[in-house]
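Dropping a structure here in structure tokens format, bear with me for questions.
Part of the complex only, each chain left as placed.
Letters are used for the chains, namely A and B, taken in the order the chains are written, and counting of residues starts over at 1 for each.
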């Protein structure tokens, strides 16, 4: 984790595309940025065609002027390589570098992201423009940070990809017979006898091979990462002291293992675009995930939409204060600042209606006042970056399981990975409990409780780690469809939850998905829906039983003492009341509790702490004033709080405390690395 | 506007495809046509393969016999060029002239419309067959009219289209830098540095360029029009006195600016296929639109389905009288006749289940009796064609806005162009008020009221015209998402409704789309749904306010005095009650009223008038007899009406009045041009 060069406090700003505007607008922009407290702008993300109007000819003058002007205005630049959007000339010159869908449709330029990452011509051209930028701007005083590419997430099924996939498979599996074993090609007689026969999962007649699908996503992640690394190495060679990131986009279609990529970055950054309801919980989910990718350390919120959330295809305006609340939710979770897409709304182009800090209506529109208010708030919070978030509970995160559960051949449509994780996270969030995400393979002993929803793939290292964790006193909850398969997606025989059978003390004889709309009563009067199982006890005791139908009196939820710890198994998709009851019982047993007890409903508190101080981020997600039982020094109002903090409707507060519990008035540290 | 040659009264008939039947059926058909009062048949629409069984060899004998037989039977022919359905030999010989989808799929013959209009081979072949028809039949006495092609509406994304698109863009924009500016290619770095890089909007990775999409629709309209003109010129050269049309199809997928095309035609004709509910209002909408295309003058209903309406994928039978009512609704709106698709139901082929005037069951089926009755009715109404419809209210129609609002990047799914127009038109229709459609750029002074729903694009000429209109005393209503952009689709900065800000006296600070299902109360107790705005007054007064939520007490509907007129702004999608209340208030202020006051609900009256007479078309859309307060001479029953007209359930009447208000008994004009 390295800090943007030349910036002391939290970052504040957004994507700035001055090349879309005449130069007088640039000067006006910089003046407005200063008003708003902006200290960092992301420049050049989509400027390839402008920078290199024909192959090998670069035009830097305009970018020179932009960086100079920013520097003069005291604003630092997060300089992007423009490789996410090749110019039209590139497509015409290298048609083989245009992406091809699984159905064989070769896409055409006209949008962004329209390239094949495995195409040699693309890689060469991307390296050339990145290198040119690196050499030109390595020592520009405005340069704070490199922003490689934009939201790596593209796929392709062309012949270049096929070749690269084969190389990757050789590295992973060794020879063809290992590949055949890993992909289970004995089934349906798809054994490969020559490497040339191995292809990306292109459109085929019926169900595709699920192991091939899984490996293809893993390959895409690695291939995209290799492209990232090539640029990173060029940038680092030119400017060893400037940190490098690429902004992570997250969504079910994304073939990137962000945790894995983080090892290659100086700074993890996140684009956060919640959709639909529950923006607060989604924000917390994304922020906690980014912190996981960053290894628990600070990261940077690189993009969010100013003042609006996507909902039902519309940009729905946030309520007053919500933009600041969501931004501070990220900071509370480790973000070293707040960045937006984008600074000034484009008059034209495919995102002309994307929200912006300076909208089409101009700087007199209310959003700009909110932008200014938030800009004034952040410097007061900079000291909190010294603190780290520490969680009592971990939710297992596993990119392999995520990807494997997108296959079309599952026993039920209910085994949705992200939905299962979101549900566990939402429960904790509503209970005031801070969550980490964690890989099951790491040392889990710091957690009182580990939650494992739909962890379909489990490798032996992860299984051993979980055993060790529980043995030594940990508390574990495993949900159905976990531990089913090994790392290749082969079912572990003998009954699920294969990898966790011993620690859970159960053996599932049968999956019992319910027909659509079906429910089964449990013996405490609550309900299960969608998914049940026939569970055989093998040491565990019963917590809840099914109370009707074929499974009546059979175990639904179990608990197993294992070593010094306990391991719960949830064999059904519990309806809300049952889910709540089980997690409440588990939390009580594990001694897990909220950051601050006695919080009013709808108020969130996240704690960051270092050896000496704590900073409590208090976010009032309700439309009424609330009283929060805390003591300390409130940074935004710069005043003491003793016993009770009043927070305005939709308001926020950040309380510094000494770790011994007193108010932390004397603190004066600034963050650094 | 030119009248079909050799026809004095209103046209009556339909598509006749005798080449599908043995010759004895032809003779039977002609006898039935005479029974039914048919005087015009459209012939040859799909006869290319029959006319030209191999390239350049024509077989006219069968068509000679058809035209001769029709002439002998006293029936005139609307002779079609068959170019909408090239023969299989054409596709085999010119595979490059088959159309290509945006995804690159080259379609195959086997249906109609399967050609690329920009393919030189297609254009040459179309011209050849049109020319051969022109030369053969120019002076045939049966020939009343030329019917070019059928329902021009095809798109294509092939290389020929790419080349033609580039030529069109050069004409429109001049150089590449102008194109880059117009398309806003600075965004996402899509600048074009060579014309070869400019392509149709083929499948691409993510959001397409909206300006490219808009220009592509404009291009398609012009390219299709050029194909039409080529045929028109050949036909006109051979037969200068025979009028030429092509039948317009209307639907959201259609890339044709019909108003613009009308300048190239002797007679505008319309295919009208209402779908689903509200066939009466849809018919009125389409008829009013066709009159707009025709510049307010007469046009011709070229196709409708006899006795059935499409609903939920089924052909739902019209109720007795409905076919005549809907037909007369078109005549009332300026149609010089009533034509159907098709005369005799096909026993085979893709439209074998399309309704027909003579169904599979034969001429004893009830539909043929209705056809005969309608045929007997029309000659009595011919005189009304001397009258023109005059409307107090205009609804703005703008093909550019229509097309631009089909783009996928809008701030909300609610900004639907046709739905907004349909809603305004429906309100007027239900209020008994006749509507024109109009281009905002023309002199609007003849209207008491101009309604402007979702007029996204506004060019400076249109903006000036609107200003002039209001200044001089006009009344204007503008709905949200109007005036947003210039003719290229670039947002007008400084706050919407950009082009109309001064005349409306408001500035919108923010769009506020609601989440799905959301509503906001207004201060009169009515509701807004889906879309709201934060409106700042800049001279206007408030008519309605938002009454809850973030916008409470802010303006929702405003009215601005501007010069001698007034301009209302509706910033929200109003629920029905609010919509009704606002439009009622505006109408009252503008002095707009129904054609006939005191009409029973469900009864429609449209007036056509010349200098001396009026003809009131009275359409009873209810299933009960009604009393309508009119005086005059009823043409269908040929009797006087004094004060009260009784109209049967589902019945129609046409009343001639002297323009001084008396009964018009003495009228005897026949129409002409």
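Following the convention adopted for this analysis, a contact is a pair of C-beta atoms (placed from the backbone, for glycine too) under 8 Å apart; a residue touches a chain by one contact, two chains touch by 3 or more.
The structure presented is a predicted model; accordingly, all values stated were derived computationally and were not measured.
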Quiz item: All chains share one sequence and 2 are in place; how many are there in total?
Solution: 3
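Keep this in mind: only the chains that are shown with their structure count from here on.
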Quiz item: By how many degrees does chain A turn when fitted onto chain B using C-alpha atoms, rounded in steps of 5?
Solution: 120
Quiz item: Whole-Å distance, chain A centre to chain B centre, using C-alpha means?
Solution: 50
Quiz item: Which of the residues in chain A come into contact with chain B in the complex?
Solution: 17, 19-20, 46-50, 53-54, 82, 85, 87-89, 91-92, 99, 105-114, 154, 276-277, 311-317, 319-320, 345-353, 359-362, 364-367
Exercise. Give every residue of chain B touching chain A within the complex, in rising order.
Key: 103-104, 183-194, 196-199, 201-212, 409-414, 488-491, 493-496, 507-516, 534, 550
